[in-house]
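See structure below.
Every protein chain of the complex appears in place save one, which is left out.
Entry: chain A
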Amino acid sequence: MNQAKILNLVAKLKHTNNIKPRKLKNYRGPEGRIAMLQKSLTALLKYERIELNFNRADETRAYAEIFMSQIAKQGSQNQKSIDMANFWILENQIIYKLFNVLVPRFSNDVSYTNLYHHPNVYPGILRPKAILELKNNSFPKVSSSIKNQSSVENILLKESHKRHFIDVITQ
């Protein structure tokens, strides 16, 4: 029989309704799983855009969302959020960056991250890949909208279609 625990209060996740914690198969077991997530969460806050296998990226995303929302709720001066940051972030500089740069940037009431599917390179290891990034970062956008005719991808695709038809007709 299950009952909701009431000691900790958590804000609702904005990016998904259904969450299943993944095992993230690992020779160190559940301890190793948390270590993997610590690494990738630190990397996410450090580089603001990272490339991962899809499973690990999606799992990291959920942890990052809860992490940021808890700190936004409790405030950066709170002892609880400082302890949590010390556990999850492996480099001291990034903790400084989190409280002074990222937290003021993410005081909005929306999700904090974006996740994109990433194509595989053939031949290679054909696991689904993903790009995970913080919102409002300084990099150029990952995807441009399909309707935008002037984007580079759409122009190249149109030209390649033309070339293909011309080749077919001339043969």
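Here are a few things to note about the model shown:
Convention: contacts are C-beta pairs under 8 Å (C-beta built on N, C-alpha and C of every residue); 3 or more make two chains touch, one makes a residue touch a chain; residues count from 1.
Everything that follows uses one rule, which is that contacts and distances are computed from a predicted model.
When the listed names "DNA replication complex GINS protein PSF1", "Centromere protein X", "TOP6B like initiator of meiotic double strand breaks" or "Large ribosomal subunit protein bL19m" are checked against UniProt, the chain not shown comes out as "Large ribosomal subunit protein bL19m". Within the set A:5, A:25 or A:141, the residue that contacts the chain not displayed is A:5.
Contacts to the hidden chain, counted on chain A, fall at residues 1-6, 8-13, 18-19, 21, 30-31, 34, 59, 62-63, 66-67, 70, 83-84, 87-88.
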